[in-house]
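Comments concern the structure below.
Coming up: subunit A.
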Amino acid sequence: MISVENVSHTYRPARGRDVLALDDISLDIQQREFVALLGPSGCGKSTLLYLIGGFLPVEKGAIRIEGAPVGAPGPDRGIVFQHFALFPWKTVQDNVRYGLQKQRLPREEQEKRAQQYIDMVGLKGFEESYPSHLSGGMKQRAALARTLAVEPKMLLMDEPFGALDAQTRSLMQTELLAIWQRTQKTVIFVTHDVHEAVLLAQRVVVMSARPGKVKALVDVKLDKTDPHIARTPAFGEKVDEIWNLVRDEAIKAQ
Partner candidate 1 sequence: MKYLPLLLLALIWEAIVQFGLVSRDLLPSLSDVAKAGWQLAKDGEFWTNGAASLWRGSAGLALAIVIGAVLGILMAWWRGVEAFMGPLVEALYPMPKSALIPVTVLWLGFGDGSKILLIFLGCMLPVTLAAYNGARSCEQHLVWSARSLGASRLRVLLDVVLPSALPELLNGIRSALALSFVLLVSSELIVARKGLGYLIGFLGEGGIYDAMFAVVLVVAFLGFFADRLYQAFTDRVLAWRD
Partner candidate 2 sequence: MLRLAPWISILALALAWEVFARSGAVTPFMLPRLSTVLERMWADSASGELWQNLGWTMYRSLTGFAIATVLGLALGFAVAFNRVARWLLDPLISVGFPMPKIAFLPIITLWLGFHDLSKISMVVFDAAFPVITATIAATLAVERHLLWSARNLGATERQLLHEVVFPAALPQIMTGLQVALPIALIVCIVAEMKMGGLGLGGAMITASRFADSPGVFAGIVEIALAGYVLVKLMAALRRRLLAWHPEASAPSTV
């Protein structure tokens, strides 16, 4: 569904030298796949996500979605950021309704759909709250609801649980898996956490240190519906396997 063909990207800051963030990346992602982009800081995984999302222009190579070159950002590729990016001046409900307003749905339909997704992420009762009154985990649920509400073809997630404490993160991971299984969306999930990647993804793209290249593609054939999957030996082996691939890159990135 998504094909990345020989994509390279260079950052050209106003001051300072150019930085080659991605070096000739090629990747294919199937529909309904849950793919993790894993690598040390600065390896360009977020950059790749932003290119797919249309936030950065593709200068070298091509990215196609269902055959067509990727264009400006839009609701077909929903994005969720690490620091939530909720509109602080809007209530939870107004935030979730925003994308639906843009689609010019009738008001009643907007409210119905918004409520549906607010309930799905477990924020029922907090519709009238402002983001500043919510905890980190709740903010991320709201951000997720907002993105899901426009029913995008795919979810682009940029280290969405990175700003949460360990317990909340664990809860959110379980919920995300449940939502993915229910909605059957394609998910591209950026993370630097090997454990998280193995837990959530069906396939892990291990990236090298900057400039980012695809170092390895690792299949994770584990049963995502098993709540104790993280304690099985197979899980541990998979984590070790991937960690060995990542370790050298992490050291290089220091």
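The definition used in the following text is that a contact is a pair of C-beta atoms (placed from the backbone, for glycine too) under 8 Å apart; a residue touches a chain by one contact, two chains touch by 3 or more; residues count from 1.
Selection criteria: all candidates are chains of the complex that A comes from, given by their letters.
On a predicted model such as this, the values are computed, not experimentally measured, just so you know.
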item: Subunit A in this complex - touching candidate among 1 or 2; value: 2
item: Footprint of candidate 2 on subunit A - complex, ascending; value: 53, 55, 72-75, 77-79, 81, 83, 85, 87-90, 98-99, 102-103, 130-132, 143, 146-147, 150
